[in-house]
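Dropping the structure in here first, questions after.
A single protein chain has been omitted; all remaining protein chains appear in their positions.
Up next is chain A:
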Amino acid sequence: MCLNSWGRFAPYCPDDTGQIASRPEKARESTGLRGVLVAFESCPIAASPRMDNPACTLILRAMDFDSDVVIVGGGLNGPTLALALAQAGMAVTVVDALPLDQRADAGFDGRGYALALGSVRMLQALGLWDGLKDSAQPMLEIKITDGRAGEGPSPLWLHFDHAEIEEGPMGHMIEDRYLRRALLDAMAAEDRITQISEDTVVAQDVQSGGVSVTLASGRGLRSRVLIGCDGRKSGTAERAGIKRQGWDYGQTALVCAIGHELPHNGIAHQYFMPAGPLAILPLPGNASSIVWTESNERAATIQALDDEAYLEVLRPRFGDFLGEIHLAGARFTYPLNLTLAERFVDQRLALVGDAAHGVHPIAGQGLNLGFRDIAALAEVLVGARRRGEDIGAIDVLERYQRWRRWDTAALAAATDGINKLFSNDNPLLRGLRDLGLGAVNAMPGLRRSFIREAAGLTGDLPQLMQGRSL
């Protein structure tokens, strides 16, 4: 069975010759088209085409395409998009600089993602969730408090409970290693996906009917559209001359996993500390993922400490509500900055995830935003293809940009604002934000809308985010 749009011309789909051969009974009635059909039939698909035959010249041109879509970046967004497109019938090539086994390294390292409900639904629609749900921790409640080290949380706080919305848990915590592994396994099992590892894109060239990519190895790839899932330093965007605007927070996120004595009961905590927020996100068992933000200088000092001293710094911030704590994985640091590409699309090119927008991971929204991009882009491309449109045409790609740009800008501004409001020790602001948190908490309607936003259930939701396949 042939899988791509020009598949009936492709030499690696021998059984498709049957489809062409079965056509003449309708074509016989035509006079003008018979010549063309005869030309197709007389040109053996798998054998060398005759150069003097115009129809065969076209076949050669069509064979130039390696796939419908080339995706640069094999992290989390690239494979997720590849699966969404391949499952809807497209041929996809994914290029990544790292070797596969390095990307699939299954060691526990404590990194995790707070998947919003919409993201979970997309993983369900892609057939990945069944394999992931046993290693995911449902987030049943989120408690947001203002705090200062040594003082514990302020008495006014904001409490989101999944019981307030009908859709169930507002999200799930999933460790990086499980999500990565599931995506790589699913890609390997999908025969419409070609993976190229340990190679990087060095040049891209847009032509009238497609886009050519040259890899460092010298290999060339041709497709209808090129998609950059290559992170906030996206080379795909840079080569296309797409500029980005950035803000540096002068802050670094310290990330680690801890084990604790008492159960977390599926409750996520976010403390807004003067230096930056501290998030405690429940992992399966008596373990939690910590995202802890400090100024760059302070973070460097803390990261340089040995494990015991590191825990000594964490303990007063963390409090003792989960009993004794210990480190349960490696320690990571991520400098925080916000970047936004001036546009998400160009001729035959689209940017997804951090390549389009790197947001402050303050609300765990980085991956969720990327998943929303994927759901929207996949729906736009699959819709265009089923309509017979050129999937790389700029008016097609602009539909994706229109769909995503506002949402992204709003969230980037909001997370930026929240961070500025909370990352300081001004007594007046502290009083105001305590009142604000208390006020939101006192108003169930407003609180529900915050929950739905955090769960990724607002806006013009793409089908995949509603759990529906394309």
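Simple rule for what comes next: a contact is a pair of C-beta atoms (placed from the backbone, for glycine too) under 8 Å apart; a residue touches a chain by one contact, two chains touch by 3 or more; residues count from 1.
By our rule, contacts and distances are computed from a predicted model.
A chain of this complex does not appear here, and its UniProt-recorded name among "Ubiquinone biosynthesis O-methyltransferase", "Phosphonate transport system permease protein", "Tetracyclin repressor-like C-terminal domain-containing protein" or "NADH-quinone oxidoreductase subunit" is "Ubiquinone biosynthesis O-methyltransferase".
Here one chain is not drawn; of A:70, A:88 or A:302, the residue touching it is A:88. By the touch criterion stated above, the residues of chain A touching the omitted chain are 2-8, 19, 22-23, 26-27, 29-33, 36-37, 54-55, 57-58, 61-62, 65, 88-89, 208-209, 383-384, 386-390, 393-395, 398.
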